[in-house]
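All remarks here apply to the structure that follows.
Every protein chain except one is present and positioned as in the full complex.
Each chain carries a letter (A and B) given by its place in the written order, and its residues are counted from 1.
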Amino acid sequence: MIKRLFVPTRLDEIPIGTRVIAYGLLGLWTLVVLFPLYWMAITSFKLPIDVANGPAYVPFVDFKPSLDAWHYIFVDLGPDTYRPYMNSLVIATLSTVAAVFLGSMAAYALARIEYKPPVAAVGLAVLMLALVVAAVGWGGVDLRIAVAVCGALFFLLLRPIVRRARRHLANDDIIFWMISQRILPPVVTVIPIYLTFKSAGLLDTRTALIITYATANLPIVVWLMFDFFASVPKEIEESAQIDGATRFAILFGIVVPLVAPGIVATGLLVLILSWNEYLFALFLSTANAQTLPLLVAAQNATRGPQWWNMSVLILIMILPVMLLTLTLQRFIVKGILVGAVKG
Amino acid sequence: MQSSSRVSSSAASRRGSRRSVAANWLDRQAPYVFVLPAVLLILGFSIFPLVTSAYLSLMRFALGEGGYELKFVGMRNYVRLFSGSQQFHFVGVFRPPGVISIAVMAAAALAIGWWLVRYLRGGQRSVIGGIGRLIAAASLLAVVWLAANTTGDGGALGSLMVTLFYVVFGVALQFLLGLGLAYLCTLPLKGGRFFRILFFLPLMVTPVGIAYMFRMMADTAVGPLAPLWAWLGLGQIAWAADPWLARIVVVIGDTWQWVPFMFLVLLAALEGTSRDQIEAAQLDGASSWRIFRDVIWPSIAPVAASAVLIRLIEAFKVVDLPNVLTNGGPGIATESMTLHAFIEWRTLNLGSASAVAYMLFFVSTIACVSFFQLVVRRARGRQS
């Protein structure tokens, strides 16, 4: 009898039993998604006493909403809230622009130009890097001197090596190398980066984070934009070349407008990643360049159980991302899919 | 016809000569200009730190007068993690072996050994393939051994096992939930579009925010689920004080955030399944389950494998969730390896921190490369 609930009665129609279960499960997950967000939203309007008295679920019914927490965060803590907010805004935006700009250029080049770096040259570069590290670590040589000397050595030895080189890498290898950088856990690179910025006097500055985020996100930009560029028909560019346009003019004037949706999608993705980034900020910033994730985490330590204040902080942190994403969500989905499906 | 082409070609040459020498030179350098900034930055921020980190992991950092001092100690940092003073932190606390753990170990050893032998005797083997599989098998065996000997009474997990726990169970849960939700959304139900947009929401919430949100939610005394806990008689349990409960809460938070990613990718894959094949199977008489098994699953396998790989790569790096949700506690019970490294760094053990970071690098690389070779490539190969 129960089985009959699951047998379709008409064509094109899902049996009632299946429909009930499907809606039920989907509804359940909707609840799972929305409830925590709802809870946090109403908690930001609660007073400490509302929280301590046990869970209050509906505003105006279980408790009287108040703007106390909001006031505290924005007024009482004013500068301490605005500073991280501005930092996050500036850092995320600038690093995204840089990453998208440099990464798109590289992706375009990899899609259109054939590179053949000799394996020997790559080996030479890595060798020079190791030399710099050894010199600074063991020999106590100043970083700048070491870089200058090894850099000069590199260029000197480059010519003869390239001329005699036999094995070459191809574009695919370069792209693979860039993408494989994602596997590298940031925690492995963060300590040396910390030391580098420290010796350059750039700790706890926005600049440090901008450069770091831009670099960390370059592989993603290259990965995603490569497919977009590769799908632009070559004929358009070729006819522009015949007309005498420079490569720069072709890229920025003709190709970029064609892949604009891809750029928006990628930019959005990178923006969100930069906005939410935690690890590098944790190591590289303390007070001046504190970003929002750090602020929330730091508050967690001192104000842990102050749910009302924390809710406000988190809300103002996630609302911009949500609004931006919701208005442009079609682009993000395409961006993630292009990357994921291509693997 | 003839005259106009002459006009256009002379116009082009006029345009060409208008370009300065500098512009021409720049154009010829374009291949370098386009690619070098990205390459240099990545070289500078990846390879250089990678080498430096390796170097640091062989050092002991000490603050001296006027500055710091790095003393070469060889592999001592690594040894400490496995059998020295940091063993409890990284590998865990061993408990006396019981019957079950020995049985599990034996079964795993047999299964893995049999799989290895089958490959070595099989038709398509190569040196690299063999070495890779050997490494994978050895690692898997080591993990099983660790798991068997640190769980249960008297044992405690170290950051290595905790990270693996997060990765394996988290990603598996996210995959299953994402697949289920995606499949439900492919049914002709009303409101499909509404669900899609809605389910996307958690991806937009900052992980730090998620961590705190779930900390609020999980509070057994004044959290929103408090009545439920009380009704179940669990009202007084402080989940934050129990290692396993705390880890589960972290996995829940991670799952809440990442199910949407799996959902989106798998939904696209499901919708990309050839409708013709599904209809052919319907006409052939296959039931819904058979259709899923014979038509849909093989069709989404490559994308699903890629998506799981992407999640695996990211899951190894988790740090914000355990840090904010539980602060690594109770004790070190929820510390992921990244968090472990951070804590070492905060106590100025640069060498130890670098060693832990490198271990994470090795573990995640072995796991991801193995997964790629053994699962992703197989899934892709089966398609035309």
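Simple rule for what comes next: a residue touches a chain if its C-beta (ideal position, glycine included) is under 8 Å from a C-beta of that chain, and two chains touch if they have at least 3 such contacts.
As a working rule, contacts and distances are computed from a predicted model.
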| item | value |
| --- | --- |
| Chain not displayed: protein name in its UniProt record ("Carbohydrate ABC transporter ATP-binding protein, CUT1 family", "NADH-quinone oxidoreductase subunit K", "Glutamyl-tRNA(Gln) amidotransferase subunit A" or "Cell division protein FtsX") | "Carbohydrate ABC transporter ATP-binding protein, CUT1 family" |
| Interface with the unshown chain - residue positions in chain B | 274, 276-277, 279-287, 290, 294-295, 298, 382-384 |
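To be clear about the criterion, only the chains that are shown with their structure count from here on.
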| item | value |
| --- | --- |
| Chain A and chain B: spacing of chain centres that average the CA atoms, whole Å | 16 |
| In the complex, chain A residues that touch chain B | 12, 14, 18-19, 22-23, 25-26, 29-30, 32-37, 39-40, 43, 51-55, 57, 102-103, 105-106, 108-110, 113, 115, 125-126, 129-130, 132-134, 137, 174, 178, 181-193, 195-196, 211-212, 214-216, 218-219, 222, 242-244, 246-248, 251, 272, 275-276, 278-279, 282-283, 292-293, 296-297, 300-301, 307, 310-311, 314, 317-318, 321-322, 325-326, 329, 333, 336-337, 339-343 |
| Residues of chain B that touch chain A when the two form their complex | 12, 15-16, 19, 23, 26-27, 30-31, 33-35, 37-39, 41-53, 55-56, 59, 70, 177, 180-181, 184-185, 187-189, 195, 197-209, 212-214, 216-217, 222-227, 256, 261, 264-265, 268-269, 302-303, 305-307, 309-310, 313, 316-317, 319-320, 323-324, 327, 337-338, 341-342, 345, 350, 353-354, 357-358, 360-361, 364-365, 368, 376, 380 |
